[in-house]
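Yeah, one chain of the complex is gone here, protein chain that is, but the others are all in their spots.
Note that the chains take the letters A, B and C in the order they are written out, and that residue 1 is the start of every chain.
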Amino acid sequence: MDERMKHRTATIAAYLLFFAVIFALPFFLNSFWTNRVATYLVYSICAVGISLSWGYAGILSLGQGLFFGIGAYMLAMSLTLAVPENNPVPELMLLNMQPDAVRDLCCVTPGSFLWIPFRSVAFGMIAAIVVPCVLAAGLGYVMFKRRTTGVYVSIITLAFALIGQLLIINNQPLTGGFNGLANLAWLEIGGFEFDPYGPSIYYLVAGTLLAVVLVSRAMLSARIGQVLKAVREDEARARYLGYDVENYKLFIFCFSAGIAGLAGMLFTLTAEFASPSLMATSFSISMVIWAATGGRASLLGACIGALLVNFVGSVASESPAFQPVWPIVLGGLFVFVVLVMPNGIAGIVKDLIGRSGKARAVGQEVYP
Amino acid sequence: MNAVANVSRPAAVPMAAMPILQAKKLTVRFDGFPAVRDVDLAIADGELRVIIGANGAGKSTLLDLLCGKILPSEGEIWLRERNITGIGEAAIARSGLGRKFQTPTVFKEMTVLENLQVASNRRVRVFENLFDWLPSRPSDKEAAVAERTGLLGAINRRASELSHGQLQWLELAMVLSQDPKIVLLDEPAAGMTAAETDKTAELLLDLAGSHTVLVIEHDMAFVRLICRTITVMHQGAVLAEGTAAEIEHNPAVIEAYLGSAGLSHA
Amino acid sequence: METFVIGLSIASILFMVALGLAIIYGTMKVINLAHGEMVMIGAYVTVLATKHLGFNLYLCLPLAFLVTAGFGLVIERTVVRRLYGRLLDTLLATWGIALILQQLIRIHFGLGLFGIHIDGLGSDLQNVPVPGELQQTLHFLGANIPVYRAFIFVVALLLGAVTWWLIYRTRFGSQLRAVSVARNTAAACGVNDKRVNMLAFAYGSGLAGIAGVLVSGFKTVSPDMGTPYVVDAFLVVVAGGVGHLAGTFLSAGILGEVQSFVAMWLNDVYGRTVLFAVVILILLFKPQGLFVSRSR
């Protein structure tokens, strides 16, 4: 029994250490680095979502950028309306409206009534999480009821995200098109204004990350975590034990979409803009890269992966020595991780802690 | 209800109780080739039925049909008065049909205890398991079924470290902990030592009272140990049904299996 | 009629790029995100050959095939070989390779998107002089068909036939199919699966190189021109049925036509949107691809 106990205490210690460092950082960083690390933490939340659906349920979604982007847009719409001169109608609609249109949200351009509920910031924040979940539920229901698995899921989600991006760019009078939404007010809750460069946003993001990780850990150590592991290993066997495997996959798919939406919302707070480029394929792929670098089946690994990759990417592109070659540094990091650390950074951390027992078949995951 | 009454069976087998599991005119074709043709089957509650037949006789396909893995081209499957044709594997499993596969399919990366916990959990919906805390020690039920299949000692060992025989028993234990009404077993004794085979036979006989068991088997020695009624399948259809003695003297069976290893060394 | 021809030309380009991917992914289950970069390398080979060696477009085809096949060989030997069976790790590794290749090209050639070249080799480097006879337009059945598009279509057909012959009519082809279906059993029967994989990866990359040559005829050559092609090629391969050559060919045709007709009817933006929607529907309702019969 002691081997399992040793493993559990080591994991808890790793989590405590990680979050201790994260919460202590703002005291050592200037306001720019506080904001930058806050953005990295937003990416970590995304990586946790991917690690959950991919690492624990075997669902690799290459369209997570869509849910992230929608989360960002929902809050951005609320924050746009919160800016005084955007009332009653946001500037982007004034510029694109027909000369004789009524200057009211209901009918200035076709579809502008959709903006009305976003007058309340609370609605924007809730929608940032609920809308991605609803979209994921719709797509997930059709996909999993048809028992789509493996690379088909990845390609369908990829195509779905591309459709989302195209539609947003194409409806400029409604969404601001390719430029997205800038000119946003700061989030204000109960009189307290969140300054993107101050520690307030940093702790909001760090706290959310902690909450997301804790809820996910609790879920994974509860029965559902066990069922998910079973589903990932042998879907048919789980089915013959009476489990509706599709519902479990759907739940995780929606849960990680909600996490992506939440991360998107926090991105809007730290970067103060939302643009369709968040839904691009390259961004969705980089999310998968962060989770993979960190070690797919570990939430902490995903966080570390996201922080490390973004940190190396930023620092390499800024230091004069690496500037002309920073994509090579990044590309080299990915190849290094896959060849030398098959289980990602988490694999290394586990090796260092010295888990007893034969090293798990290194990286041999049988993919359906 | 009238569908149940007019079922016709080739051999007159004393019908003790209302059949718990019934297949009517069950047929399935793969690109035209009828793997199973017009099979009528009625299993009584608590009966231990064995299905024998040469390779390719359609035994495994029949089992796949019963547990919902494959949808029949024609015909129906009834569980007591409920038509369970095509309601999906999970629903069939939940209505009381446990299936053990030929090659032991268990969750190898998980421990024996975890395997049993997944199997014995009857509240299968997502939200029921969301924050339901996982005990680290087996419940009485799990301990009992582990003890019954001789796995109590290895309860915390990873499934991938078990021997072949132990894996078969683990899968059997998992099926049992689903507390199924009917247990479908696909060659449970395959690849086992003589001692293990005897223990399995003993286990199945012990089961017969409380559960209905349907076994597919080749090894006539093992069949002889455990069964009362045998159904012989040949090229997708039911050739004959009856006790071991009747089967061996049935001319159609002998002709179909002249010299085949399956029956001759009975 | 005109739209049909346009659809055909879109289809032939899609098919060209997807063919190489069909080999690599279809038979070896390796997600190669650097496949787009092979198209880019093929295009740069054309640029260099026409500029320094005075090759015309036709000669560039075999040259580009050899160069990109060489690149494919190197990538397979150094990285991909260690990752068989780990499908998703190849995704990560090949994405890293793609980044490295893009930046190497960018440094060596300087920025080549619009042909303006700040450092490194000559300036009007990055466009390819298309041979005279390919620039005319044919008048055929009332539609004027650009000869260059027809040329692409012919090369696509030719390549499809050669690949089909290679896969289904040669020993190497049978070994390839054996390895793709059951690697271990094939190896057990004496098939040197390492060599087969290496050659298949090289051949797939070579096909992408040829696609690069043809694409450089109507598009500028830039370090990151390759990425969009990976997405489109993947859609075509998976929709057509993995590892099923005829499937890839027909699905490229259908997707090309869909995009062309919708673009003519609505606008190009909806053309792309409907294209993606069609792929989603195909994958949902015919996961094995359009042309694979339902197997047991």
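Brief remarks follow.
Following the convention adopted for this analysis, a contact is a pair of C-beta atoms (placed from the backbone, for glycine too) under 8 Å apart; a residue touches a chain by one contact, two chains touch by 3 or more.
Here, contacts and distances are computed from a predicted model.
Here one chain is missing from view; checked against "Putative Na(+) H(+) antiporter subunit C", "Polysulphide reductase, NrfD", "ABC transporter substrate-binding protein" or "Polyamine-transporting ATPase", UniProt names that protein "ABC transporter substrate-binding protein".
In the whole complex the chain that is left out makes contact with A, C.
Screening A:41, A:75 or A:166 against the full complex identifies A:166 as the residue touching the chain left out.
Screening A:231, A:250 or A:271 for touch with the missing chain picks out A:271. Counting over the whole complex, chain C has residues 2-3, 6, 9-10, 103, 106, 111-119, 122-124, 126-127, 129, 135, 137, 144, 146, 148-149, 218-220, 222, 224-225, 228, 259-260, 263-264, 267-269, 271-272 touching the chain that is not drawn.
Contact between chain A and the absent chain runs through residues 28-33, 35-36, 39, 85, 91, 94-96, 99, 166, 169-170, 172, 177-180, 182-184, 196-197, 271-273, 275, 277-278, 283, 308, 311-312, 314-315, 317-320, 323-324, 326-327, 336, 340-341, 345, 348, 351-352, 359.
Basically, only the chains that are shown with their structure count from here on.
Taking the mean of all protein C-alpha atoms as the reference point, the chain centroid lying nearest to it belongs to A.
Chain centres computed from CA atoms place C at the largest separation from chain B. Centres computed as Cα averages put chain A at a distance of 45 Å from chain B.
Between chain A and chain C the centroid-to-centroid distance comes to 31 Å (mean Cα coordinates, whole Å). One simple way to say how far apart two chains are is to compare their mean CA positions; for chain B and chain C this gives 50 Å.
Annotation for chain A: no residues touch two or more other chains. Here chain A touches chain C in the complex through residues 54, 60, 142-143, 146, 148, 151-152, 155-156, 158-160, 162-163, 166-167, 169-170, 281-282, 285, 288-289, 292-293, 296, 324-328, 330-335, 337-339, 342, 363-367, going by the rule given at the top.
The touching residues of chain A, when paired with chain B in their complex, are 1, 4, 218-219, 221-227, 229-230, 233-234, 236-245, 247-248, 251. The residues of chain C lying in touch with chain A in their complex are 31, 33, 79, 82-83, 85-93, 95-100, 102-104, 107, 227, 231, 234-235, 238, 242, 269-270, 272-273, 276-277, 279-280, 283-285, 287.
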